[in-house]
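Every protein chain except one is present and positioned as in the full complex.
Coming up: chain A.
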Amino acid sequence: MNRRFRLWLVAVGSAGLAALLVAACLELPDFGGAWHPYGDRAVRASLDRHTANTVASVNFDQRAFDTLGEMTILFAAVLGCVVLLRQTRDEHRARPEPADVEPPVRRYALIVLPVALLTGLYVIAHGQLSPGGGFQGGVVAATALHLLYLGADYRALERIRPVGLYEVGDAAAACAYLVLGLAGVLAGTAFLANTLLPYGTFNTLSSGGTVPLLNAAIGMEVACAVVVLLARFLDQAVEIEEESRA
């Protein structure tokens, strides 16, 4: 199939799809309207269970089982990357060279690193109260560590980032989520049902029953997953070299 023919085919298909999409858009409820039956019920359920951040309540309480699937996708994708980006037989590992960093860059990175790390942990810890949560905070915390790569060099990053430990942490966090779900079954309710712990006082750190615990498990999982992912890509860029075929 040549390029011209393919683009024509895409144009015809896209025109049909565009017509269908426009027809569907015209039938959707008006933008900005007041009719949100699911949203209203989710807000009521969230307030009943003393979770101030309704989005966290939807993710870790009302749809916690769905989040389990999402976490599994994350885990599988990381596993796939680790397998795909391994060192093959015709490659060898070169020791990364120490790099010179401009003093202002180094200073800025080293000042921002602890602030960014703390912000990430804060966002994870307050997931059930304020915007944020395990997914967002995990990414912030994991990328904060990589400021060390910008501010110093790859060897400094490798010293504070034993990848094996983060791989174990990723798996442990995934297991923790499952165990928290199974605890509900053992206590005589349903898998991942938020009936195990007292709901606590509204708008405090310990409110929301199992929401903060599931949130923390996800935070750890995401942070470890991002560290492992970036480590594999950085290894490809910095360390792994193809054998010269001389």
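Details
We take it that a residue touches a chain if its C-beta (ideal position, glycine included) is under 8 Å from a C-beta of that chain, and two chains touch if they have at least 3 such contacts; residues count from 1.
Heads up, the rule we're going with is that contacts and distances are computed from a predicted model.
Chain not shown in the complex: UniProt lists it as "Na+/H+ antiporter subunit C", one of "GXGXG motif protein", "FAD-binding oxidoreductase", "Phosphate transport system permease protein PstA" or "Na+/H+ antiporter subunit C". With the whole complex as reference, residues 3, 6-7, 10, 14, 17-18, 21-22, 25-26, 28-34, 36, 38-39, 42-43, 46-47, 52-55, 57-59, 63, 66-67, 70, 73-74, 77-78, 80-81, 84-85, 129-131, 133, 135, 202-203, 222, 225, 229, 232-233, 236, 242 of chain A touch the missing chain.
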